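Every protein chain except one is present and positioned as in the full complex.
Labels for the chains are A, B and C, by order of writing; each one numbers its residues from 1.
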Amino acid sequence: MDFNDTPEEAEYRARARAWLQQNAPKATPHDTETPAGMASAKAWQRKKAEAGYAAITWPKEWGGGGGPPWQSVIFAQEEADFDTPGNPFLIGLGMCVPTVMTAGNDADKARFVRPAVLGEEIWCQLFSEPGGGSDVAAARTRAVRDGDDWVINGQKVWTSGAHYSDFGLLLARTDPDAPKHKGLTMFWLDMKSPGIDVRPIHQMSGGSNFNEVYFNDVGVKDSQRVGALNDGWRVSLVTLMNERLAVGGLGGPSWRAVMRLAQDVATLAGPAAKDAGLREKIADWYVQAEGLKYTRYRTQTALSRGQTPGPESSIGKVVSASLMQDMANTAMELEDQYGIISDPKDGPLAGVFQAALLSAPGMRIAGGTDEIMRNIIAERVLGLPQDVRLDKDVPFKDVPTGR
Amino acid sequence: MDFNDTPEEAEYRARARAWLQQNAPKATPHDTETPAGMASAKAWQRKKAEAGYAAITWPKEWGGGGGPPWQSVIFAQEEADFDTPGNPFLIGLGMCVPTVMTAGNDADKARFVRPAVLGEEIWCQLFSEPGGGSDVAAARTRAVRDGDDWVINGQKVWTSGAHYSDFGLLLARTDPDAPKHKGLTMFWLDMKSPGIDVRPIHQMSGGSNFNEVYFNDVGVKDSQRVGALNDGWRVSLVTLMNERLAVGGLGGPSWRAVMRLAQDVATLAGPAAKDAGLREKIADWYVQAEGLKYTRYRTQTALSRGQTPGPESSIGKVVSASLMQDMANTAMELEDQYGIISDPKDGPLAGVFQAALLSAPGMRIAGGTDEIMRNIIAERVLGLPQDVRLDKDVPFKDVPTGR
Amino acid sequence: MGEREGPVMDFDFSDDQKFLKSEARKFLEARCPTSVARGVLDDPAKSYDADLWKAIAAQGWLGTTIPEQFGGLGLGGVELCAIAEELGRALAPVPFSSTVYFLVEGLLVAGSHEQKQRWLPKIAAGGIIGCFASSERPGPLSEAQAGARVEGGRISGTKAPVTDGDVGDLAVVLAREAGQISLFLVDLTGEGVRRETLQTLDPTRGAARLTFDGAPAERLGGAGEGLALAQAVLDRAAILLAFEQVGGADRALQMARDYALQRFAFGRPIGSYQAIKHKLADIYIKNELARSNAYYGAWALATEAAELPVAAAAARVSATEAFWFAAKESLQTHGGMGYTWDVDCHLFYRRAQQLGLVAGGAKAWKERLVSQLERRNAA
Partner (left out) sequence: MGEREGPVMDFDFSDDQKFLKSEARKFLEARCPTSVARGVLDDPAKSYDADLWKAIAAQGWLGTTIPEQFGGLGLGGVELCAIAEELGRALAPVPFSSTVYFLVEGLLVAGSHEQKQRWLPKIAAGGIIGCFASSERPGPLSEAQAGARVEGGRISGTKAPVTDGDVGDLAVVLAREAGQISLFLVDLTGEGVRRETLQTLDPTRGAARLTFDGAPAERLGGAGEGLALAQAVLDRAAILLAFEQVGGADRALQMARDYALQRFAFGRPIGSYQAIKHKLADIYIKNELARSNAYYGAWALATEAAELPVAAAAARVSATEAFWFAAKESLQTHGGMGYTWDVDCHLFYRRAQQLGLVAGGAKAWKERLVSQLERRNAA
């Protein structure tokens, strides 16, 4: 256990840091929902790609950096110190394009990888459906043969970034008579194709990060197929496996913010900063947050050694989302009546806890609910049996849906 | 909502109280594991029965009091104020004998009810098996035809009071080719029959309240059958339904004990009694304990009105067992290093928290684990579906057991 | 052995009270589906539903505990609890709690005969919206919240947040006069009052910052008794709010149950998975504990029992915990749908916070509870 770099690592780190100091944008807009924010994100991605700092471990001929895994870890650490633009490329580079690289044909690889690395093309992932939720293999969106090609009809939901994406990775049902997991096929889609209708989902927090995507007779060539016919479920596992590693910290207030609040608030017994109940909670939160941080160190250690990270990397979201909800609720209890005020200009610490309270429920759900994450840990890490399934080995059209 | 008696209730209460003051034993031994304790328990039961205060709502001709339900509630409240002997009759009068009364034949009713009410005969319940646990219908103890009668072979476990019981209510498998729930039959047994071997189970707390009971070619007459052949599962539900109501409070230390401990211990910041963290916990425990108490009031209100208590009566054990475990652990944290001392003569409050820590795990399991209790609430109260069952509609001998 | 459990033969609503409750539920099911709360949520100009408010006034509910001599129904606290539970279940977006639990109870606890005579009949008739202005800064009720000053019968200072302060006619205000903290009645429709609407976590219930600049103020109750009287009002409000919370928590559980039965995953209803079953069982358990504690509070409220402060604190702590847990886990049970604006889960999530904070947060009530227990032990 050593927090010090090897000479080679230190040299790379110094070089990366110097480059970042020279090139990282100052006072950049972050919100990729605005044109300025998106332009700044694309410019930064291109700059990194040109210097070999985008997709550091991917081959150079595809726009990557051609470096070993530890470089990728170091660069991410260093970049985190700078106030860089938003990142709309995460889903494409973290999930969709790796799927194309693994399961796609050579033409697709040649066509898509480099523009994605350069930040020229953005991808979205079209898996979840209204009736499905966590059950991705329950996809009902149909792809029906039209000569050699396909026609798509149906609806996806919870699609992040669909409204600004150039391409999408679509999981569609090609054989409803086959058992659930055996009648799906993966395609890539031009999001500007006629018949695609993207509608934002209004979230309880007020934001609209996700979309519904409707398909109305959308034509797709058979050459847009990613992987074999009816092999879409296996292909989707590649995508989803990459998802687990792509999910980072959740942002939001930390135990430090509660400590700051406690400086300014009193309880019935005295200053909140001296309240033993609050102090115990801060200790509990600290231990969880630090535990997650050191767990990420372990993951990074594995990645930088070129190993697959252990299963411990799957615990992050399930811990941090509830942590945030609990912390926000406790802060509001401290603020007492005042806690109901959500306006950033009126509330303590600019309403950071109120905002966290409204976003925490989404964190507990997006990318796999707490319940699904625990199931994954139980099954994939601890090797416990799958839940009893009533939807296998029967034709998909006969699987009970309650409707 | 009224805490005052009607005149009729007040009159009954006064009479019961006067009788108790006159008749309740003074300085009685409680431990029914000792001959003196058992003798005192039997004497008290007989005295109550003769005065109409045992089985108050049962018909007089069977030894009961022939009274309305509210009398039973009032008498229990008043009796709780006196230091009465232990009660080894709970399982017989609460579960086994009611089953005989509901499903048994007239000869059995005539034979068994009165001696049980008088405290002359004690019963135990022979349902759970080593391979079964919460899954009572998985009973493997066989009852095989021997002419008109039966021969029993097998093993029961977690049988409370088997070593001092006169009779037992036995659930045995009479048809292993039928589906699990359809091949069971209920019998009563003389616990002195040849071939019965009772062995105490040594618990982690040091006590031995439960037994294993082995059956080795135990002969049973067909007239000892309780209910129809292969209808044992339905009969057992009568018993188990009565169990839910029979389980009372758990005893053990309360929030008051923690408050008392806090008077004598300091934290790093000052007197524990002023520690806000501990005070919040005491408030949480108080609210749970009082909530349970008032929930019992609601149950008693229903019982005294002659109604079936609502489902709220099922929450008691699952709340109080974990409450006790949590309270014990917190108390030990307060005691710090000293908390490890379990000898009543050396530890604070005579080691009451250490004893509670060792008995709490048993409370969370006996009479239905926390998990089973939550399942019961979800299914019977909230009407959610049963767990997926792989053991129905197949011959019992083909149900997977992992062995 | 063990504690005497007391003579408890009648720990439930009476048949009459049950009838009142079921009539209230029918009325609100008809007049207050969640679309009514949503109407207030989605319209920034609306801070309550005026039609519902009128209809509730017409039912006579505003005067439930107001004596008949002052134009009310003269019923007891338990009847008001029954109505409160149904209002909570319906997420009613009206200034009922401010007007009835705070203003009416404040007048009943501390008002002079003249003050009662002047205000109670108008309130009972639906002509007055009340509010309770104790808070000035983050933190629980204490001397630090009494920065507002009264001099020569006129008040100056700022109060925030004041629930229903944006639409209230008459406020009970905690302020300082001649160095003593007292309660005051301030007519918000008169001079010297500025209101700014505040953006809150629960836009279905309005709130404002009230700035007083020499507004006429009349003392309510004895001089120097402000904190004790405010606490007495809070104790009574806490019990009534606990019933609203229990109502809301029950409804949140019901929604989760219904959704879990109709939503399928992996070929069967999500309600057949133990993760959901046990989650809903846990909600049920907390709700029943909260209901039982609230019942005890109702008894204490109706009988003016000495146990009122303990009963109020226990009811509030239990109900706040229950509604918060029910609201957040009901939302979680709904998965992604639960997080959308268009599904009702977030209305309950927001209301759970509103009710959990409006009479002060659970942390402060836990401290009050334990202080009371210590006092009881010492006595």
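The rule we apply is simple: a residue touches a chain if its C-beta (ideal position, glycine included) is under 8 Å from a C-beta of that chain, and two chains touch if they have at least 3 such contacts.
All figures in this text were calculated on a predicted structure; none of them were measured in a lab.
Within the complete assembly, B:341 is the residue of B:90, B:178, B:341 or B:376 that touches the hidden chain.
Remark: the omitted chain is touched by one listed residue; of A:21, A:77, A:193 or A:308 this is A:77. The hidden chain makes contact, of the residues A:144, A:237 or A:381, with A:381.
By the touch definition given at the top, chain B reaches the unshown chain through residues 128, 131-135, 138, 157-158, 180, 201-206, 261, 264-269, 272, 277, 325, 329-330, 332-343, 346, 348, 354, 357-358, 361-362, 364-366, 369-371, 374-375, 387, 389-391, 399-403.
Think of the hidden chain as still there; on chain A it touches residues 1-6, 9, 13, 70, 73-74, 77, 80-84, 249, 251, 259, 276, 279-280, 282-284, 286-288, 290-298, 300-302, 304, 312, 315, 318-319, 371, 373-375, 377-379, 381-388. Residues 273-275, 278 of chain C touch the missing chain (whole complex, contact as defined above).
In the analysis below, only the chains that are shown with their structure count from here on.
Along chain B, residues 276, 279-280, 388 each make contact with two or more other chains.
For chain C, residues touching at least two other chains, in rising order: 261, 268-269, 276, 363, 367.
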